[in-house]
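Omission of a single protein chain aside, the complex is shown with its protein chains in their original locations.
Coming up: chain A.
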């Protein structure tokens, strides 16, 4: 069984690039897997042949199927329901924040413009979810 990745759902190449830089800066070697839009993410997650991600970093606003739909799909699909999902969004809108928690997001983070801040935010996030938190096994067991 291949190692379980951190799934980054992100349509912006620049933002994904920044994530890669930040990972590099943080000297983290976690396996990152990227989906460039919502549909891509739905395909990836529906495919049971592929491994169950450790964590989903989900961008909210994407063209086509957006993050809310991806989140709703994860929470309404028994196989995926327990997957940890952290929303990463530019939007600070209260409505977006509330909607996401309603839909079952595990956390909601606002992407800062400042790179240093983002790096720090990513460090804490990954330290917590990949280091501190006890994650569920795949729905189908190890």
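Please note the rule applied: a residue touches a chain if its C-beta (ideal position, glycine included) is under 8 Å from a C-beta of that chain, and two chains touch if they have at least 3 such contacts; residues count from 1.
The rule is simple: contacts and distances are computed from a predicted model.
A chain of this complex does not appear here, and its UniProt-recorded name among "Biopolymer transporter ExbD", "histidine kinase", "Sulfate adenylyltransferase subunit 2" or "Quinol oxidase subunit 2" is "histidine kinase". When the whole complex is considered, the residue among A:36, A:50, A:77 or A:91 that touches the unshown chain is A:91. Contact with the omitted chain, checked across A:17, A:46 or A:76, is made by A:17.
On the side of chain A, touch with the chain left out of the figure occurs at residues 12, 14-15, 17-18, 21, 61, 89-93, 111-116, 118.
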